[in-house]
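Sharing a structure below in structure tokens format, with a few things to ask.
The other protein chains are all here in position, but one chain of the complex has been omitted.
Residue numbering begins at 1 within each chain, and the chains themselves are lettered A, B and C in the order written.
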Amino acid sequence: MKIRVQTQAFDLGAEVGAMSKGRTDIGAITSFVGLARDLNEGSGVRAMTLEHYPGMTEKALAALVEEANARWTLLDVTVIHRVGRLLPGDPIVLVAVASQHRGEAFAACEFIMDYLKTRAPFWKKEETAEGERWVDARASDDAAAARWAPPRFETGPD
Amino acid sequence: MKIRVQTQAFDLGAEVGAMSKGRTDIGAITSFVGLARDLNEGSGVRAMTLEHYPGMTEKALAALVEEANARWTLLDVTVIHRVGRLLPGDPIVLVAVASQHRGEAFAACEFIMDYLKTRAPFWKKEETAEGERWVDARASDDAAAARWAPPRFETGPD
Amino acid sequence: MKLRVLYFARLRERFGMAEETLDFAGATAAELIAQLQARGGMWAEELAAGRAFRVAVNQDIVALDAALPDQAEVAIFPPVTGG
Partner (left out) sequence: MKLRVLYFARLRERFGMAEETLDFAGATAAELIAQLQARGGMWAEELAAGRAFRVAVNQDIVALDAALPDQAEVAIFPPVTGG
């Protein structure tokens, strides 16, 4: 498991390559890269700055990965989140999940992203033609995270 | 859209990088890499050989991507499938999907993999200690593909 | 009519043949399968009712009642196992 918060760019190929290097038991690696877009809520975005809560961030990301490990049989997980100033087109976040079979890798990767969006202490500030603005949390992200609760192994007869 | 069948390895980082290069409208790229495992149905696998149906393969993969494009709003799709002899740990297939938001990228990437497994004319032959054997189609792959039918926009009141 | 018939994977190996050109007097894929089964041996065994195989006509998978056009490229192969 690798969890990192950093200002510099990450290398998707190298990160995924490191997960499978020397192993022959991995059948599937699903990875997600989130990128900075030049448009959000109808306004042009020239740049964004990502702030975080050092200490809690790493703890929150580790908790997400631990919860994913409890729900699915995973062979490795990598989460890298950038902070600082980013331009449109820049990669922001990488989540990669390795497992024996693809169903688990897809589910766990999407689960980690959905929970990261609502539980990890990162905040985005955008620079637009009208000035700077803090990005508001989106109801669609809460809805995406809510799909995963309660954990499958605690699901009752409902 | 890029669709390729090739014997040589692919470069995940380069392929995903090529999808986002020079663009600022992509917010999400989900990618999947399938790898050869050293174990299948309880037997050690020393190597595998992938056979395909040249011509139909490319047509079938293009049809899968077209169907994904009809179901979701996608910005780019790459599918690369290797053929020939592969060793445990070798990457077999890459599917990468770019979109504005992550939900579409995750769904379309998994959809393309599920359909590829049941509709694209590839066959695997494994070399084990007991000799060579053709891999049988798996019921779990049929079930995974069946989840996606019928298309969402045709879903009735059931 | 003339058909080009292709075999893949396990069927290619069992039949000892990747491709042949056939004269075909029938109309449907099912009739072609029956003609091949009539060869006996591996052909009868692998193409028996209840065995899992697929038929593609001009590179699209079809049902057994599909009509075969003249000069069609017909492929017969096991269920696919890629990815």
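Assorted remarks:
Operating definition for what follows: contacts are C-beta pairs under 8 Å (C-beta built on N, C-alpha and C of every residue); 3 or more make two chains touch, one makes a residue touch a chain.
In this text, all values refer to a predicted model and were calculated from it rather than measured experimentally.
The hidden chain, counted over the whole complex, makes contact with A. Contact with the chain not shown here comes from a single listed residue; of A:Lys2, A:Arg46 or A:Lys59, that residue is A:Lys59. Interface note: of A:Met1, A:Leu87 or A:Ala137, the residue touching the hidden chain in the full complex is A:Ala137. Taking the whole complex into account, chain A touches the unshown chain at residues 34, 50-53, 55-56, 59-60, 81, 92-93, 113, 116-125, 134-138.
Note that only the chains that are shown with their structure count from here on.
Inter-chain spacing, taken between the CA centroids of chain A and chain C, is 48 Å. Centre-to-centre separation of chain A and chain B, using mean CA positions: 22 Å. The residues of chain A that reach two or more other chains are 102, listed in rising order. Residue numbers of chain C whose C-beta contacts span two or more other chains: 83.
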